[in-house]
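A single protein chain has been removed from this complex, and every other one stays in its place.
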Amino acid sequence: MTASKAFAAADGDSRPSPTMASDTVFELHLAARSRTLKIVRAAVTALGEDAGCSLKATEELVSAVDEACQNVIRHAYKKECDGRIVIKASCEGDRLVLRVVDFAEPVDPEKIRPRPLDELRPGGIGTRVIRACVDEVAFETPQQGAGNCLRLIKRIS
Amino acid sequence: MTASKAFAAADGDSRPSPTMASDTVFELHLAARSRTLKIVRAAVTALGEDAGCSLKATEELVSAVDEACQNVIRHAYKKECDGRIVIKASCEGDRLVLRVVDFAEPVDPEKIRPRPLDELRPGGIGTRVIRACVDEVAFETPQQGAGNCLRLIKRIS
Amino acid sequence: MGRMLEMRRDRHANTTILSLSGEVDLHVSGELRQALLDELSQDRDVLIDMEGVGYIDSSGIASMIEGFQRARKAGRRFALARVPESAMRVLRIAQLDRVFLLLDTPDPDFEGR
Partner (left out) sequence: MGRMLEMRRDRHANTTILSLSGEVDLHVSGELRQALLDELSQDRDVLIDMEGVGYIDSSGIASMIEGFQRARKAGRRFALARVPESAMRVLRIAQLDRVFLLLDTPDPDFEGR
């Protein structure tokens, strides 16, 4: 896409703020490639364990974040594999809040639909996994410059 | 520190580039706190495994990055626990390159000295661990806005 | 490249037991799909031993749905054995626990659909 290619030259210039918001645990930036998903899972597993989640709750959170990243890789960016995904993790009271941010064209949330379960065919399961595995899932207005921000909330249990 | 507090308000404004440089595997941003070290280790372990490092090489890389982050937490930022640490991981041919970036006052590399091994006292081991565990370690000129950038290079083996 | 998914293929009479160990994610689910279709195209029944699966995502499940459908079309049997709890969770979400034949042991002589 031309817009993102035009931005690419600015890569070396992006300057993060020198401090982190106090409830932010981490921000993980990766290229939208299937190879990097295991790094996402490793970081989210460590987050869940650190926050005191049960093994089950941690595994559910990992599944939800992984599926959200997959959808960014496969649907939001389509074939553009140098697109950036940012995962922002914060701990707000008794809830873990994970935001999956991309820089693709804004998607129409109405178009995101799992397939009916009675149709047996491959595909269409990812969004169901996300909904079943976290307590809340919603698109949020992204920060300026970003394309989409999917917010996942998991109660620590 | 006043300088970093003044920047803090800009947190919501920091805009990453929408793409990643092609050899960058991930960038992990964390608050300079001991609690977050396990997330660093999880991500670096996944990186080493993915790159095809042996268990030993992966463990060495993890030790080196963890010790570098500890030094940022304990020495660069001192008591300022909302300071940001950025770990940039890239795969360049047969080498993994890890950069540990902070936004503290620039340190004088001459002042970083391990204690002599014949003095038996706690402390002064971290920098030895870093040197023994990777193939190259050096401070690099940081990007504008950052304080220090320690570059660690590990050959994939 | 670090290998994330190991697949072992054991052939017993007409049944192939495909034993998976590691993580089945978007990066490797295409390999699983291919391995399943390869066995089925050779007119074999397929049993996937899931004991070593630490993680499976929707793309791994999709590969198994493809295998299941191909098996049904070809009149071959298809089953999963020793599905770990975390993988069962994903199967239940997709309501596939009612569709796939699930076995406690990887027995090549399984009675199947």
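Note that the chains take the letters A, B and C in the order they are written out, and that residue 1 is the start of every chain.
Rule of thumb we're sticking to: contacts are C-beta pairs under 8 Å (C-beta built on N, C-alpha and C of every residue); 3 or more make two chains touch, one makes a residue touch a chain.
Predicted, not measured: the structure shown is a model, and the values here were computed from it.
Those residues of chain B that touch the chain absent from the view are 34-35, 37-38, 41, 56, 59-60, 62-63, 66-67, 70, 73-74, 117, 120-123, 125-126, 128-129, 132-133.
Going forward, only the chains that are shown with their structure count from here on.
Rounded to a whole number, the gap between the C-alpha centres of chain B and chain C is 41 angstrom. Chain centres here are Cα averages; for chain A and chain C they lie 28 Å apart. In chain A, the positions touching at least two other chains are 35, 38, 41.
Residue positions of chain C touching 2 or more other chains: 4.
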